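Scroll down for the structure; my scribbles are underneath it.
A protein chain is absent from this complex, but the other protein chains hold their places.
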Amino acid sequence: MGQILSGYYIYMFSLLLVFIALATILHLQFGVTGIANFGLSIFWGFGMYAFALLVLKLNIPFVLAVILATVLTGIIALVLGRFILNLDSQSVLVATLAFLVIIEVLITQEKWLTNGVMGIGPIPFPFDFGVYTKFVYFLIILLFTVALMLYAGKLHSAPYGRLLLSIQDNEPLAQSLGKPTFRQKIIFFTFTCALAGFFGAMAAPVYNFLFPKYLGAEVTFTLWIALILGSRKRLFGGLVGVLVTVGLFDVLLETVVPIPEQNAVILYNAKYFLYGLTLVLVLMFRPSGILGDKKRSINIRNTSKLEKKEG
Amino acid sequence: MPFLDFLKSTLVIGLLESAPLMLAAVGFTLIFCLNGFINIAYAENLTIGAYLAVTFNAMLGWNYYLSIIPASLLAGVVSVLTYLLVFRPAMKRGVGKTEMIILSVGLSFVLRFGINLIYGSELFNFNISKTYYLSFFGMGITSTQLICLGLALIIALGFYLFMYKTNYGQIMRALSDNENLAMVSGINPIKVSILVWFLAGVAGGLAGIFTGVFTWVHSSIGWNVILVILLVAIIGRVGSVRGALIAGASIGIITTAVTLVTQPAYGEIALLIIFIIFLKFRKAEV
Partner (left out) sequence: MKLQEKKLHLKNIMKSFGGRKVVDIKELAIGIDGIEGLIGPNGAGKTTLINLITHKLRMDHGQVFYYSNGKEIDISKKSFDEIARLGMVRTNQVIQDFQSLTIKDSLLLSLATPRYERFYSIFSEKKLRKSAEQEIEKYLDYFHFENPDGHALSAGEKKLLDIIRCLLLKPKVLLMDEPTSGLPQNQTDLVIALMRKKTREEGMSILIVEHNLDLIWGVSENVYFMAEGEILIEGPPDEVRKNKTVVKKYMGEGDA
């Protein structure tokens, strides 16, 4: 039992949860608010690395390090958001893409920051329950992921969610109703990117050793294809998308179907080839994704006079 | 080094080194001009051009300069195919501008990793028979590289002349993504689109081929510079071919100057800042 709990499966499922959380964050940013953030992996990676450096180099205790990493990520998001969030959708996409590519270049060149291919680590877990350590940690990640999804779900029917949807739908019209759209976009962008940093920090002990490729274009791209495929407007779009992409390729294929060493590279290339192909086909033929578009409906649980009148 | 020499070197080297970039920027701008969206998969035009040249040169044994011709023409054909098979149907289905960019990123991945699947992940090099090593304004360079840069510059100027001095070029420039206008003026919009995408593909392919002389040919050579191409196009006020040429040259010169003086890493950060600044300027003017 201990074997399974501390083994490969726990590792995979923990990361799967993190990716689901990230895809849901992207859903909030793009599917709900209309912010096409192509640099989400940067915030996640930054949270991860900031946390690692705080714990390893400055010996800061786990919980405090997580909090600090989250806040620092938020600050970066705030600065970036301040500059780009009053631009149109295409410009935001392009600007965040630029952010991604340039940070990627910086990371590969400035080896002193990330210790290059040797990685930073090992990053310890915050507690020790013997063989059950990783399993308990997995449960904690599960807790936070579920909390995030609950928040996102509630947001859909909350006034704030309505505001965000209106910003995506017709920002000038929302402004004409007095909504401070720029300010709200910055606030929400900062908050959600900070959450990404939080999950990055939480993912650090699972990875144990951190490598620069975690910040890369591939992570961002995987998240995007997962969300578009799963349905960007639906709460569970991220979850479905991640299960179908990462779950299929990285978990199922690797564990159930053992791939011989020499085919690993082919699989890698084929994976991203298929991802790209799926993205193109989905956007062309089923842009709303697997789960389809969301239908706005009034919450039936509300028992005010408003609902009674409908009968 | 004394200032005048510095200036001379910077200008000449900067101009030459930016020639492939100028070509790529021109091709990129052509597509944006015509269809109004940012095509990230354009990066693969460069990559495909380089790989095609490698195919003719290193694999089939053709002379390098000879390989350039079929390689660039085929790159143009590939570009037209992406338009007819992917982008045009997508636009007809009403895919929004932002989604088109995402779609083009997807296509970029398809092409890039498709190349990896076909050619494998090894690095390629051009097989150039005779090449001399020169010192050009204080920079070590091979004769081939020099010729390539020179060719790129000439072709870039050729594009400029075509777009601004010929009738057909002027018509193309006048047409935005406005098929009705095209039809009213008696021009077949599809034909013009195909020509534009073909030229853009050739320009990109050439840019890739010329760049491949300076470095290894691998599947990311296009992806690595798509940002700079985009930046050049934005600075050149996306939509103006002339602007793209000027911006390309300026970027090349500035980059050379910066590299001569500091580290490349700071150049990257500066690039990001410039990028964002120009995005905002572009919006302010609209």
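As written, the chains take the letters A and B, and residue 1 is the first residue of each chain.
One rule holds for everything that comes next: a residue touches a chain if its C-beta (ideal position, glycine included) is under 8 Å from a C-beta of that chain, and two chains touch if they have at least 3 such contacts.
Not measured: the values here are computed from a predicted model.
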Among displayed chains, the one left out touches A
Among A:F144, A:Y160 or A:Y268, contact with the omitted chain is made only by A:Y160
Contact with the hidden chain, among A:Y8, A:Y151 or A:F209, goes to A:Y151
Absent-chain interface residues of chain A come out as 151, 154-155, 157-163, 165-166, 168-170, 172-181, 184, 187-188, 191, 296-299, 302, 304-306, 309-310
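Throughout what follows, only the chains that are shown with their structure count from here on.
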Residue set of chain A touching chain B in the complex reads 36, 38, 83-84, 86-91, 93-95, 97-99, 101-102, 105-106, 109-110, 221, 224-225, 228, 265-266, 269-270, 272-273, 275-280, 283-285, 287
Contacts from chain B onto chain A in the complex sit at residues 37-38, 40, 86, 89-90, 93, 95, 97-99, 101-103, 105-114, 116-117, 121, 227, 230-231, 264-265, 268-269, 271-272, 275-276, 279-280, 282-283
